[in-house]
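One structure coming up, written as C-alpha cells, with questions to follow.
Excluded from the complex is one protein chain; the other protein chains are retained at their positions.
The chains carry the letters A, B and C, assigned in the order they are written, with residues numbered from 1 in each.
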Amino acid sequence: MDVRDASGSAGSSATGGRARLLVSCADRPGIVAAVSRFLFEHGANILDADQHSSDPHGGGTFSMRMAFELPPAGGGLPGLAAAFERDVAVPFAMRWRLADAWKRKRIAVLVSKVDHCLLELLWRRRAGDFEDDIVMVISNHDALRSVVEPFGVPFHHVAIGSEGKAAQEAQVLERLEGAADVIVLARYMQILSPAFVARYRERIINIHHSFLPAFSGGRPYQRAYERGVKLIGATAHYVTDALDEGPIIEQDVVRVTHRQSVRVLQRMGREIERTVLARAVALHLEDRILVHGNKTVVFV
Amino acid sequence: MDVRDASGSAGSSATGGRARLLVSCADRPGIVAAVSRFLFEHGANILDADQHSSDPHGGGTFSMRMAFELPPAGGGLPGLAAAFERDVAVPFAMRWRLADAWKRKRIAVLVSKVDHCLLELLWRRRAGDFEDDIVMVISNHDALRSVVEPFGVPFHHVAIGSEGKAAQEAQVLERLEGAADVIVLARYMQILSPAFVARYRERIINIHHSFLPAFSGGRPYQRAYERGVKLIGATAHYVTDALDEGPIIEQDVVRVTHRQSVRVLQRMGREIERTVLARAVALHLEDRILVHGNKTVVFV
Amino acid sequence: MDVRDASGSAGSSATGGRARLLVSCADRPGIVAAVSRFLFEHGANILDADQHSSDPHGGGTFSMRMAFELPPAGGGLPGLAAAFERDVAVPFAMRWRLADAWKRKRIAVLVSKVDHCLLELLWRRRAGDFEDDIVMVISNHDALRSVVEPFGVPFHHVAIGSEGKAAQEAQVLERLEGAADVIVLARYMQILSPAFVARYRERIINIHHSFLPAFSGGRPYQRAYERGVKLIGATAHYVTDALDEGPIIEQDVVRVTHRQSVRVLQRMGREIERTVLARAVALHLEDRILVHGNKTVVFV
Partner (left out) sequence: MDVRDASGSAGSSATGGRARLLVSCADRPGIVAAVSRFLFEHGANILDADQHSSDPHGGGTFSMRMAFELPPAGGGLPGLAAAFERDVAVPFAMRWRLADAWKRKRIAVLVSKVDHCLLELLWRRRAGDFEDDIVMVISNHDALRSVVEPFGVPFHHVAIGSEGKAAQEAQVLERLEGAADVIVLARYMQILSPAFVARYRERIINIHHSFLPAFSGGRPYQRAYERGVKLIGATAHYVTDALDEGPIIEQDVVRVTHRQSVRVLQRMGREIERTVLARAVALHLEDRILVHGNKTVVFV
C-alpha cells in the first residue's frame, strides 16, 4: 500500500464521502471484477471509471482509476482502505492509493523572480477553477511578494545566504513539512537535491519550454528563432533526479512564424507555459495521474 | 437486447474470440461490478474498459464499453450473449450490444461526383488503417468508377432514372441488404428517405462542412469568405431524419485568414472533411460510439 | 481621410517616430510603388509591410499595412499625414489612417459581474504584453471593484438606475469621451445603442462563445452539452448594430468530449474566451486590422 496517500487522505472523512481509487498491478483476468465487486459490497456508487492495460496481450501493466461515492453509514474511507488492502490489494499485489476527493490538497508554489506561471495559478485559484488550495508561496527572492500577498496567500522569502544552497533547501523543506501535499515549481530556478525529490516523489510538478528540435543549453528562444522553428511548446512533468526528464504530465505547442521576434516568442512561450502548467496541476489535484517508471498514465 | 448487432456479430466465432460490449442503462450502483463479474466468470480477460455517467449525482444515464478476450473453450460469443441478456441486461434494463472484434464490418460508401472523401477511405483501407473492409461503392453517377475500380472495390452505378428518386433508393437498398453493416455518405448529394434512415439507424455516417457562425443555404465557402471567418471545419454525424443534425461523432477545424481565396478555402475544406470523416468511420468500426438521444458518447 | 485616427495619433510626435499606415482602396497597378516611394522620399524606413488584394484578377479591394520609422528631422507624423493625403490618398481615392506607434492607446474595459476576461486583460497589462494602457474599467455593477483596484486602474460604477438604460449609457459615454481610444466589452451584459456604436465604430471589441452548430438563445453550454458537441469556441469581433454579428477579429476552439460536465464546459469556455479576446485586443492595439464591410483583414 502506498502509505503516504492513504494516510494523507483516508483518515479525513469519518462517515460517507467521495473518493478516488488509483490502482496498478501486473495485468491478469479479474481485476476489474474484484475491485468493482469490492466497492459495490461496501456500498460505493462508481461515478467514473477508467482503465488501461499497457499490453493487452499479456505481460502488461494494468492501471485503473475509479471515482466513487460512499454512503454515510459504514467505516468511511479509513475502514474502506484497510479492507481494500486486505481483500484486494494484497491478493493482486497492487500498488494503489485512495484519495479523499473532499479533502483539499495543499499546494505550495516555489518561484524565483518570474511571475507568469505563479499568477496563472493564483488567478485560477481565485476563479474557483481548482478544487484545492494554494497554502503558501516560497521564493529564493523577495521580488514577488507584492504579487502574491493581494491574493491572500502567505509568501515566504527563503534566501540562499552565506550558508549555501543546502541550508536554504533545508529551510524550504521545513516550511513544507506537514503543510503541503503537492509542490509546484512555477519557474523556480534552483535544482532540488535528490533528498528533496525523494521526499516528495511524484508530487513535485515542474514546467519547462519545449522545442522541436530540442535546444539544450542557454538562450533557447534565441536559438529557436535562429533555427526558424514553426512550433514552440511547453512540457509539465514530475520532477526526478534526471533534470527536466521526469514523467511527462502534459505538453502543448503553439504555431509561430519567422515574423515573431525573440521577444514575442518569449511572450508566447510564457502563455503556453502557464496553460500547460495549470492543466498539469489540475490533473494532479483530481488524482488523474498514475506513474509507471518514467511514464504517466493520465485518465482524462 | 439490440438484436441487430448481436446477430450480426455474435454468431461468427464459435470458440474463443475478442469482443466489445457496449452498454447503457439508467445509472445505479453495482453495474460495473455486475458486468465485470459476469465477464470474469465466463473466462473473459478485459483488455480495455471505459465508462461514463451523464450525471453522477443521480438520475443520469450510465454508458460503458468493455473490450475483452474470450478463452477458446466455452460457448463463444453467441453463448455469452444469451447468458448476458439473461443474467445482466434484463435485471439492469440495459440497452446493449456485443460486437465480435474479429469480424470485419462491411462498409458501403455512397458517393455522387466529388471524390475526396471517397479517396481518403479507399486509401486508408489500402494502408491497412481500417480493421474493416469497403465492400462496395454506390453512386447516383458513373463519374467515379475509374477512381474506385483500381482499388479492387466493386462500383455500382445506380442512376436516378425516369422512375424517380424512390425507385433509385429502393435499388440502393437492395444492393445493401445483407451485404453492408455500415453506410458512409462520402459527399452523397441525395437526401435519404426516413425509411432508409430507420433501416440503418446509427449506422449511416455523413460528413458536412462547419462554420462559425453557421451558414445555412448555398455557397457556404463563398459566404464564409465574405464574412471573414477565421476557422473552417467539418462535422461527421449519424444520419437522422433531421438533415445534418444527427448525433455528432467528430468535429475539427483549421485556421484560415483573409489571404485564402474561396477556391483555397474549398480545398482546405476538403482536407478537413476527409480527415474528420475518416476518424469518425474508424471510431464506428472499433465500436467506440454509443448514441443517447441526439448525442454521442465516444470512448477513445 | 479617416480623421479620427489621424487626429488621435498623428499629432503626438513632433519629430521622428514610428508609425503604422493602413490603406485600402480599389485595386489597380502602382499602389505599392506610390506608397513606398512616398515613404522613402520622406525618409521613412519600412519595418514591415503586408498587402492583400481581395481579387487579384480585377475589381478587388486592395489593403495594405506598412510599419515604418521616421527620421528625427522633418515634419513628423502630422506633416507626413498632410502630404500623404495630398500626394497619394486623394489620387488613389484611398481610405486610410496613420497611427503613431509610440502613442499608447487608451483602453476602457466595460464589464458586468463576470471577471475572467477582465482579469486576463489586467494581467497581460501588468505582464507588459500590451503596448498600451487600460485607463479605466466601467461596470453597471459594483461587484468587480475589488478585483480592479489592486491593479491600479480606476473603476467606475455606473449603475442602471431609475432613469433607465439610456441615461446610464449617456453617463458611460461621458466617462469615455476624450479619455478612451478603444472599448473592450469583457462580458458586458448590456446592449449598446446604435448611437454609442456609431460613436466608436470599429473601436469596440466584444467576445462571445461560439459553437458548432450555433446555439442561439439561452443556456448555450447546457445545450452544447446536450448536443454532444466536440468543439467549443469563442469569437472576438467589432461591435455593430447587428448583435454579435460584426466583423470577426479572431476565433478559436478547444476540443471537448462527453466527459466534460456543463460546469467544466463553462470553465473551458472561459479559458478560450479570455485567450481569444486578449489576442483580438492585441491585434487592434498594434493596428493590424482593416475592416471592409462586415469582414476583417488581419495582418499578422
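In this text, a residue touches a chain if its C-beta (ideal position, glycine included) is under 8 Å from a C-beta of that chain, and two chains touch if they have at least 3 such contacts.
The model shown is predicted, which means the values in this text are computed figures rather than measured ones.
> Looking at the full complex, which residue from C:Asn45, C:Ser146 or C:Gln222 touches the chain that isn't shown here?
Result: among the candidates, C:Asn45 touches the missing chain.
> Hey, which of A:Thr240, A:Thr275 or A:Thr296 is the one touching the hidden chain?
Checking each option in A:Thr240, A:Thr275 or A:Thr296, the one touching the absent chain turns out to be A:Thr296.
> Where the complex has a chain not shown, which of A:Ile248, A:Val264 or A:Ala282 is the residue touching it?
A:Ile248
> State which residues belonging to chain A touch the missing partner chain.
Output for chain A: 52, 54, 63, 210-214, 226-231, 233, 235, 245, 247-248, 250-253, 257-259, 294-298, 300.
> With the missing chain put back, which residues of chain C would touch it? List them for me.
Residues 28-34, 36-37, 39-41, 43-53, 56, 67, 69 of chain C touch the chain that is not shown.
> Kindly note down the residues of chain B that lie in touch with the hidden chain.
Per the touch rule, chain B residues meeting the hidden chain are 48, 115-116, 119, 123, 127, 129, 150, 259, 267, 270, 300.
Everything that follows uses one rule, which is that only the chains that are shown with their structure count from here on.
> Only C-alpha atoms count here: how many degrees separate chain B from chain C in terms of the superposing rotation, rounded to the nearest 5?
That rotation is 180 degrees, given to the nearest 5.
> Please decide if copies chain A and chain B contact each other with the same set of residue positions, more than half shared, or with different positions, and reply same or different.
Mostly the same residues form this interface, as more than half of the numbers used are common to both chains.
> From the C-alpha centre of chain A to that of chain C, how far is it in Å?
About 38 Å, centre to centre.
> Could you please state the distance in Å, as a whole number, between where the Cα atoms of chain B are centred and where those of chain C are centred?
43
> Return the distance between the CA-based centres of chain A and chain B, expressed in whole Å.
37
> Can you pull out the residues of chain C that are in contact with at least two other chains?
Within chain C, residues 259, 300 contact more than one other chain.
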